[in-house]
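What follows is a single structure, written as structure tokens, with notes after it.
All protein chains of the complex are present and in place, except for one that has been dropped.
Naming follows writing order (A, B and C), and every chain is counted from residue 1.
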Amino acid sequence: MTTANILAIADQQQAVAAVLFYIFAGISAISALGVVISRNIVRTAVFLLFTLVGVAGLYFLLNAEFLAAVQLVVYAGGTLILIIFGVMLTSKSPFSRFEPKAVEVVIAISVASVIFFALVLAITRTKFAVNPTDFTAYPIDKLGQTLLGDFLVPFEIVSVLLLVVMIGAAYLAKGRRREAD
Amino acid sequence: MPTPALLLLIATLLPLASFTILLFIGKRMGTPLAGVLATLAIGGSFVCSMIALMVWLNPSGQYFDPSRQTMIEWGANKNPINLPYQWVPIGPGIQQDHPNFMDVGIYVDSLTIVMFSMITLVATLVHIFSIGYMREDPRFPRFFTYLGLFCFSMLGLVIGGTLLQLFIFWELVGLCSYLLIGFWYEKKSASNAAIKAFITNRVGDFGFLIGFGILFYHLGNVTLPKMWMLLGDAGFGHDITLASGVIFPAGLLTVMGVGLFFGAVGKSAQFPLHVWLPDAMEGPTPVSALIHAATMVAAGVYLVGRIFPILTPGAKLFVAITGVTTLTMAALIALAQTDIKKVLAYSTLSQLGYMILAMGLGSWIGGLFHLITHAFFKALLFLGSGSVIHAAHHEQELPQYGGLIRKIPVTGITFGVAVLAIAGFSIAGWGFSGFYSKDMILAHAGAFGYLAESSGKSSAYWLFFYLPTIIAYVTAFYMTRCWMLTFAGKPRNQHLYDHAREAPIMWAPLVALAVLSVIGGKYLGVSELLQSGIRESTQYCRAVVPKFDGFGTAWPAEATTTTEGAEPTAAASSDIMEKGHELMHHCVGWAWLVGIGLGVIIYWNGYSIAGPLTKFPPVNYVRIWLYRRMYFDELYFSVFVAIVMALSWLSATFDKYIIDGIVNGVGGLVKRTAFLAGWNDRYVVDGAVNGVATLSQELGAAVRAPQTGRIRMYVTVLMVAIGLGLAGAIIVTLSR
Amino acid sequence: MEIGLTHFLILAAFLFVCGIASIMLKRNAIGILMGVELILNAANVNLVAFNRFSYGTINGQPVLAGQVFAIFVIVLAAAEAAVALAIFLNFYNNFATIDVERAQNLKG
Partner (left out) sequence: MQILSDTSNFFFEKLILGDNPPLWQTIVFDLVVIAAGFAALVSVIAMFCIWWERKVAGHMQSRIGPNRVGPIGILQSLADGLKLLLKEDLMPRDADWFLFRLAPYLAFAPAFAAFLALPFAPNLVFEPRLNVGVFWVLAILSVEVMGVILAGWASNNKWSVYGGMREACQMVSYEIPLGISIIVGVMAAGTLNMVELGHLQSGGLHTWLIYKNPFVFLAFIVYFIASLASNKRAPFDLPESESELVAGFHTEYSGLRFSFFFFAEYGAMFVVGGIQAALFLGAWNDPFGLIGFYFHKFSHDGNTIGLIILNLIGLSIFIGKAMTIIFVQMWLRWTLPRPRIDQVLYACVKVLLPAACAILLGAAIWQLLVPDRPGYPWVDYNPFSAHDWIYSPAGNGTLGLITQIVLMLIGVGVSTAVVMWVLYAAASGRNLKQRLTDPAPIERAPAV
């Protein structure tokens, strides 16, 4: 294989990566917009699902396969279902809507666009450090070692926190039933 | 051949397993089964400890060597097992075993092995006893759950190789003590006692934390032998220069030692934190036997034994004073108590005082030896009292007993054996277990006195000998009183007497402990093993620090230097020891006979002699003073309450005179001004007042308005603010 | 054009802004929760992208701190959702609605 050949292939792969990025970014961005615009709470949840899936795709592009899978399992498969569950338990009419006022909409849109503009300005004008990871294969064992090595204490704390949350959520949800009895 | 470390680790984890199992399915297992499971687990620990002991004593693996006269050769002279492991990554400390890591570890030497054998043995017997004692209790499985956790924590405390581990298990042990004292939490007194024990222990633990903090700041979390090596010169009482060049000042060393010792003060219930232990007798009696007599309260002595080489002379003096105060005070109080368990509780305090005193005087072996023998006979005493209480249907007052020997003979005899043991029974140089250990302590105290004299110290140092000596007489007396009132004489409560009977399952532990109380001093080789423990640890440390002699520092004589490689000494030179021993022999040789004889004579027939005696007013006042426990509870209550009251009185006074005065003065001023100005002015004043009121109302309304309770509005305001700020930033950036 | 850090950051900024707008606009408590999830996702994208492009290697070894942080964030988001939903259920039981505008009993 000649050097030129390799370069050509690298160019092509970059093109593919760009296309994929725009696809996933488009999915995420449009769905995020949908989350904001949609009046129906269940549809909002579906848009959020697409955002999450799009972000998972972005993780793939960022060489974070494991994170992508975690995103799908925990976010799309767990948290979001929990949210939809909450929607189903709390909405009186099947398509409950609470409309925001027009003033609020105007304020929200203007504030959001100002912040977005400011952020974009800041991002484009800042020179970030360049120190890319260059691994062709995703070092999943390295991730495990990092998680249980350098980040052992946060890991343990998070696990304790999860336990606390589990007990707390169960208590909160159960206390209600006792009251009703 | 499994290593002792692995065996002891298994022995530690078995009770944890029993705890976990019982925690989840204990209730389902029901009354006898849960107890049997817990007993099997701790019994397994006992077996493991015994095997570890065998392995430890015989590195060759031959237990019965026919060529030798003795079955086992005491003291294997082997290296202690010291295994530090990296645990939590932290920043670098100065002298850690593993840089950048908080270590946990295992440290096994002869002391560890002795402690393991004693704890698992007593715990096993107490478990067996409890199966009988707690049979009717509805929370039977939970009791054994707690016991499992306690055994795990206690064994973990003993096997732990770093002070951090010691502290963790220290707290766990305290938790178990809390749970078990308050086991019958329906009783207000029990739950109060539990809270009292917990809080009092916290006070001690603060001291521990302070001491540990000082140590941690200088060394990081190091293993025990490393700590000894680095700070082994503390006994000389001068500054220590660490390898990194940091200087550890002597004063700070003393503060650290006293702080660490304060943890022991709390846990071993030494003066002034002793108040919780008598109240802890509200817990079930097996718990009192296991935790509040034999093992947990001894943990304080164990801790002092572990930090012994890093105690400065000042800290040791503090330790000794604490010990001697406690032992005197507690023995006197025990004279007047009428609750059988309270008598035993104060006796425990007194004996713990002996151990702490021994530590303070530099008799490492004496203190720990007494710990072991005391564990045997005090566990026996408590289990015996448990048997009595069980037989008497939970009546604990001595005046209600009498003559029970005819109804519960086994208990009575074994109890008597324990009384003899604690009194120091001996004939012609042979005695029960308590004789040997107390002998060692008092002989050392005598030697200490001579040493102090010869090095020109104050003669007040002789108090460290004479007070314990007197108390030795007192001990024999009050223990005899307890026995006589319970078992001898005529029954004073006929109904109770008629219904008293023993439960056979409780016999086995009593008899086993009685045998141990008799032979524990001479034939089990505890002191020889402890002696070899010193030798092992010293040799281990000398491999790195050739002049290490942390366990042998003889104070108050001014130690100059230690000769390199000399045999470690537990005390002063042998001739002074000999003198001390002789003095002790003259003073207390027949103390047991005097005390017991006096007790038998006075209490021969119940209160018939003692009763009239206490009618005599001075005696009666002393009796009441002692019966009320020297008013320590009242003292603490009044002191702390008085402080709070004084503070509140202070703030009330401030309120009343200064603030009220200002307000009233202003009010009067206004009133007078108004009065003087007449009704014309009233409009002005009214207008001003109303104006102020209106103003504040308007202001309040204005401030209240944004507090809508609408989250979204808050978010919106926040975001608008940020947006405005960012907009400004954008304009600035773009215009540049 | 090569896809670089800036692209991911701008996307994350957009997601963040959408999350904020959604918090400001939704009156349904669960809608607000979803806005929060969007914001967390934006932060995650940032973390992973910075990890990938700006903080990739130390001494020739790949660094994964950003991804580990992202995992923690995901886990915490799940915990947060569980607690939040339990609170919403209680809220719904007490007010018979999920409209956060009604939660103003402590209004000054």
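We adopt the following convention: a contact is a pair of C-beta atoms (placed from the backbone, for glycine too) under 8 Å apart; a residue touches a chain by one contact, two chains touch by 3 or more.
Here the structure is a predicted model, which is why all the values come from computation and not from measurement.
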item	value
Visible contact partners (per top-of-document touch definition) of the missing chain	A
Contact residue for the chain not shown (choose from A:L72, A:L147 or A:A173)	A:L72
Positions on chain A contacted by the hidden chain, ascending	1, 5, 9, 12-13, 15-16, 40, 42-43, 46, 49, 53, 65-66, 68-73, 76-78, 80-82, 84-85, 88, 94-95, 137-138, 140
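Simple rule for what comes next: only the chains that are shown with their structure count from here on.
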item	value
Touch-based graph of the chains, sorted into line, ring, star, complete or other	complete
Whole-Å separation of chain centres (CA-atom averages), chain A against chain B	54
Centre-to-centre distance between chain C and chain A (centres being mean Cα positions), rounded to whole Å	7
Overlap residues in chain C, where contacts from two or more other chains coincide	20, 24-27, 101
Residues of chain A engaged with two or more neighbouring chains	104, 107-108, 111-112, 115, 150
In the complex, chain B residues that touch chain C	703-704, 707-712, 715-716, 719
Residues of chain C defined as touching chain A within the complex	1-3, 5-11, 13-22, 24-28, 30-31, 33-35, 37-38, 41, 44-45, 48-57, 62-65, 67-68, 70-72, 74-79, 81-83, 85-90, 92-93, 96-99, 101
Chain A-facing residues of chain B, complex	88-89, 712, 716, 719-720, 722-723, 726-727, 729-730, 733-734
